[in-house]
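Below you'll find the structure, written out as structure tokens, and then a few comments.
Every protein chain but one is kept in place in this view of the complex.
The letters A, B, C, D, E, F and G name the chains in turn, as written, and every chain counts its residues from 1.
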Amino acid sequence: MKKIGIIMGSDSDMPVVQKAIDVLNEMKIPYEAHIYSAHRTPAEAAQFASEAADNGFGAIIAVAGMAAHLAGAIAANTVLPVIGIPCSSAAFGGMDALLSTVQMPSGIPVATVAVNGGANAALLASQILAVSDPELAEKLRERRQSAAQKVLEKDKELQQKML
Amino acid sequence: MKKIGIIMGSDSDMPVVQKAIDVLNEMKIPYEAHIYSAHRTPAEAAQFASEAADNGFGAIIAVAGMAAHLAGAIAANTVLPVIGIPCSSAAFGGMDALLSTVQMPSGIPVATVAVNGGANAALLASQILAVSDPELAEKLRERRQSAAQKVLEKDKELQQKML
Amino acid sequence: MKKIGIIMGSDSDMPVVQKAIDVLNEMKIPYEAHIYSAHRTPAEAAQFASEAADNGFGAIIAVAGMAAHLAGAIAANTVLPVIGIPCSSAAFGGMDALLSTVQMPSGIPVATVAVNGGANAALLASQILAVSDPELAEKLRERRQSAAQKVLEKDKELQQKML
Amino acid sequence: MKKIGIIMGSDSDMPVVQKAIDVLNEMKIPYEAHIYSAHRTPAEAAQFASEAADNGFGAIIAVAGMAAHLAGAIAANTVLPVIGIPCSSAAFGGMDALLSTVQMPSGIPVATVAVNGGANAALLASQILAVSDPELAEKLRERRQSAAQKVLEKDKELQQKML
Amino acid sequence: MKKIGIIMGSDSDMPVVQKAIDVLNEMKIPYEAHIYSAHRTPAEAAQFASEAADNGFGAIIAVAGMAAHLAGAIAANTVLPVIGIPCSSAAFGGMDALLSTVQMPSGIPVATVAVNGGANAALLASQILAVSDPELAEKLRERRQSAAQKVLEKDKELQQKML
Amino acid sequence: MKKIGIIMGSDSDMPVVQKAIDVLNEMKIPYEAHIYSAHRTPAEAAQFASEAADNGFGAIIAVAGMAAHLAGAIAANTVLPVIGIPCSSAAFGGMDALLSTVQMPSGIPVATVAVNGGANAALLASQILAVSDPELAEKLRERRQSAAQKVLEKDKELQQKML
Amino acid sequence: MKKIGIIMGSDSDMPVVQKAIDVLNEMKIPYEAHIYSAHRTPAEAAQFASEAADNGFGAIIAVAGMAAHLAGAIAANTVLPVIGIPCSSAAFGGMDALLSTVQMPSGIPVATVAVNGGANAALLASQILAVSDPELAEKLRERRQSAAQKVLEKDKELQQKML
Partner (left out) sequence: MKKIGIIMGSDSDMPVVQKAIDVLNEMKIPYEAHIYSAHRTPAEAAQFASEAADNGFGAIIAVAGMAAHLAGAIAANTVLPVIGIPCSSAAFGGMDALLSTVQMPSGIPVATVAVNGGANAALLASQILAVSDPELAEKLRERRQSAAQKVLEKDKELQQKML
């Protein structure tokens, strides 16, 4: 099975990354996580991206805040699907990172998820691998059913409380 | 080869859809385009999504403006990767559609691209299929090289003009 | 008397829902509250909405945050008035939920109230029922007078403090 | 049948009002339209609102731009449901009017629809009257079906074009 | 000397009002503070405004948050200068109140100051009275000099710390 | 009678200034208009402001766009009331100018009106002079009545059209 | 004299670049302009930046829109001062480019100027070179005086028109 690469711009992004890792572990998808900054270590970030396909990665998750160039910088160096997680920071609640991640110019897409959306980034990566992996697709469908079940159980609890 | 589904909420989204279609044609990726509204034909939209995997689709592109629920509504009914294109409308330049598309709750990701980003949505869909299709990956890499070449040629022209 | 349906996308929305319930209790209007997610349990949300009129509901309040599709998804499946409460979340203070709720396309309105506006949603639902219920209308007018009275009493206290 | 009141802050709002009138005519719902400004004729606006219930109105649509106080000023003087349409103006695409209309304090709700959402305001008013008018509810359901039908026909045309 | 009226929409605005009162006390300008809501007690707010000139007021400060209609509602009923203080609330940091206060339509101005700008509203009111009161103008100039002096003293302290 | 000073940062602001001049002419209030830039001619702007009270001015209107410092720079050099008109420019619809004008620090207020609000700035200036000029106050009241009359006449025309 | 490098992400940025070139020509500062995209030709952009100091450049102006990573990508590869011009595009008036350019993480600054601010970017570059070039500094001071003179002449014309 292909691996998912997770690149974060700074170790302060680890809480968001952890949410992604939890999902990948749950889905039993192998991954590698790295700290590479688009601005402080641009060469390493570019190198990771350009070798990722050959190194067995199937998709890359990039996690960054503020002028969040990391996902775009990764995407510029690979044709693997790159998923961008914009992180919130103090000033603008993540609007800076969201626009820096999603508003990519024509030619180099970044698949952007919600601000701090670690779990969804990993689920999207899983869904991408599942396109050619029916077993993983089945696991994802089961996860959906289980999530639906939890909502319905919470609804049932609510009904009992309300009696 | 798996097909790409393109669902638009209204036929007024066709100019954005056309940019996606042009890329898919260029990449020789089969597709189906439909007009299904998350609000006016919710059942048809949900049905398309829930049967898409069985019907040979590998990813779905959803195109909508304003309170753009279409991508989320599609994503809620399939574990195929769903790519959302927020369309700009008169009032907020697409900020309403962007936030409605990207800020999905945990569990149901939508891979969001730039406002009106038809070409990038199709490229992202292509990249997703290319994860298990080395030939398509090669075509995407060639497209990148050709895009880079065009930039460098334009730079060369600029240098000559500046002499 | 017709019932008010309250649908929340997640049990984390309960504090906002509670403000609505308090008003409905005060107005002695029957209600049912449910947890149904537009994305995790889309079928249940749609079913509730499509059967709501037959099940004795007169209006539905939908409560959701982020890419808040719930009100729109409910509205797509009923011609009962649907009242949307956009909930604030960490990133954008509720702007994402507000735009996702209010910017509905032509044909499917959602009556949107303020961010986290639980009490006003229930008052609006009450006002809707009161259109054909003069007794309820009278109760609402009394509530207004009492609210006005409280403001004037606070003003009186202020005048005494200022002497 | 109860009438719908339509109050606009200025005759420049007429294009948005016309969209509401068209829907009310289609639904055969009687209405009265007035130009009353919250700021230039506050007394007339307040008087209209406070007498509206006695004058046979079932709901009021208020249409205004910029610091759009009109819906709130109407709502402050009646317990009829008040529907606010924020109008776009040059500076902020209607964000000023949207926030001025929707962010009402607890106690006085305004049912806000999309920027320039004339048709949806009238549909919402119709849905409110339809709560106690099964025939009107049926008409609204038929309108929904017809709208759905139009979407599906456009989809069919698209399929034929794509062959 | 003319009085300054201070109207707040809710007693929760008192901290902002207090900053205004402190300045008026410092300037020895008489004032009256009231709690009148544009929406809960519209008649009282309008009456206060329409009688303010005759009651010896020279300017009115209106303090409100969210869809902050209070300043506009006051201004609609008097030709005294009306100063609006937009108050911040949880959702949008005061952007809703700012736009609701400042974006007044042609004909009815509101002199808007910064979000939560209690002191500046009172200073502006003082400056308005000082147009025809040279002694007050002198006091305001002295306050400016004293403020400048404080800045320069802080700069001097900083220089000593930095040695 | 005291004069109104109108300072614009650039002659491109003249259309907004003209709306102010029209109102002052209508009110028969003397004025002087100048082009002084806060950034290109800071000394002249400061000098005008610091001498304005002695030169017979009663209030100053400052008109500027983008990082609109002009009103603040004028206000820093006088205790006359300073009215700021934020002008819209291409990028942000005037949000840059609005925030640069209204968000003044404690101590130096600027009375801010709506984006491009030339007429309201002049009306506010008139209202300020009218605090000590009952005849001008009467003129302003008459202007209000005439504006109200126009609204009511437009309403009457609308009623006739609707018959 | 050191050269100024001007890098634009796309030839569609040329109108903004031209404003910079005009100022550099006026200041008789040598420059080189290139089209290098942060995403389509990341290697060329990085190489230009990393060799710029050795190639006789004293500062680099980077011009880009949308998720404008170019200035940051250049800045990551040189310690020359990098000036970023965010370009406006259809969706958000340049807010995406502004935040992507200015919100750089600690360690890698980008000197950001106004949206589409071509002339100011070149003036800033000139001011940077002028720190160690008194003659250029003198030229810049003369340009300021001439700009001030133009403002004062326009003011004089205005006075004559107003007589």
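The working rule: a residue touches a chain if its C-beta (ideal position, glycine included) is under 8 Å from a C-beta of that chain, and two chains touch if they have at least 3 such contacts.
Since we're looking at a predicted model, the values are computed, not measured.
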Chains shown that the absent chain touches, full complex: A, E, F, G
Of F:Val102, F:Val115 or F:Ala148, the one touching the omitted chain in the full complex: F:Val102
Omitted-chain contact residue, chosen from A:Met66, A:Ala122 or A:Leu136: A:Met66
Residues in chain G touching the chain absent from view: 2, 53, 58-59, 79-81, 83, 98, 102-115, 117, 119-121, 123-124, 127-132, 137, 140-141, 143-144, 147
Touch list for chain A against the chain that is not drawn: 10-11, 32-37, 40-41, 44, 66-67, 90-93
Chain F residues touching the omitted chain (full complex): 9-10, 37-40, 42-43, 46, 65-67, 69, 72-73, 75-77, 89, 91-92, 95-97, 99-105, 107-108, 110
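Everything below uses one rule, namely that only the chains that are shown with their structure count from here on.
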Graph separation of chain C and chain F (steps between touching chains): 2
Numbers and ranges of chain F residues touching at least 2 other chains: 93, 114-115, 144, 147
Graph class of chain-chain contacts, one of line, ring, star, complete, other: other
Interchain contacts, given as pairs of chains that touch: A-B, A-C, A-G, B-C, B-D, B-G, C-D, C-E, D-E, D-F, E-F, F-G
